[in-house]
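Below, a portion of the complex is reproduced, with chain positions unchanged.
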Amino acid sequence: MANARLRLADARLVLEAALGKADEIGQPMNVAVVDGGGHLLAFARQDGAILGSIDIAVRKARTAVLMAMTTEQLGVSAAPGGPLYGIEVTNGGLVIFGGGIPLTGQDGEVAGAIGVSAGTVEQDVAVATAGAETFSADGPAQPSG
Amino acid sequence: MANARLRLADARLVLEAALGKADEIGQPMNVAVVDGGGHLLAFARQDGAILGSIDIAVRKARTAVLMAMTTEQLGVSAAPGGPLYGIEVTNGGLVIFGGGIPLTGQDGEVAGAIGVSAGTVEQDVAVATAGAETFSADGPAQPSG
């Protein structure tokens, strides 16, 4: 894949895969997909997902792009005693628990990220993973022609 | 329609109608749909839509809910010499030009709003109107059973 720029078509595939997983496990979710600049591309809140998780889902995706790692990985470093303790107050507020996963292109660049929130952290991670795996498998949509 | 609560299914119909209109006029757009509390339900940014309009689209939708009028109508009152001149600095930042339209249920209550941004204001209004008309025509999705 030459072009790491995330398109709406990519974002929507990722979003739908995540929403499908949420339906499968029976937990309504907020799902956000951002591009490689951390800017929102696609979002959906399923009926019943808590309101506070709208912001958290978007922030998880943004955090994963800004730090180029999962929010779960960041959480390990940001824990009390960890080397990045306190980092969550930077960048207008980062999220340091699981549910944000970078979408990495075949060129190894971070093309975007997915953020999921509203369930347990384990459920959030499972749903975000389902979305991210769709991207890894298919890569970004190819420009036509 | 008894239930003015906006559901994801409603929001997605509105979103798709707006995106279709944007395709039709050939102007990539940011489209946001919020519920009656101003909270995001669905969002999409079409390829090529400017980044600054992500926030503007969401804010237009939120403004339309908070003020229970279109952002175009608010803009008339908020113009220099108008009765609400300066209102845009309240509520964390309102938008006072066209592109935000309330979604009003058959009970007359504001069930949510659509916000569109990235084209000319005229284009934004046309695309937001296409989304809002879909809602007026169909009303919110009926709960099953």
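For clarity, chains are labelled A and B in written order, and residue numbers in each chain start from 1.
Keep this in mind: a contact is a pair of C-beta atoms (placed from the backbone, for glycine too) under 8 Å apart; a residue touches a chain by one contact, two chains touch by 3 or more.
Model, not experiment: these values are computed from the prediction.
Asks: With 2 copies in place, how many does the full complex contain?
Replies: 4
Keep in mind that, in the parts below, only the chains that are shown with their structure count from here on.
Asks: Could you list, by residue number, the parts of chain B that touch chain A in their complex?
Replies: So the residues of chain B in touch with chain A come to 7-8, 11-12, 37, 39-47, 51, 54.
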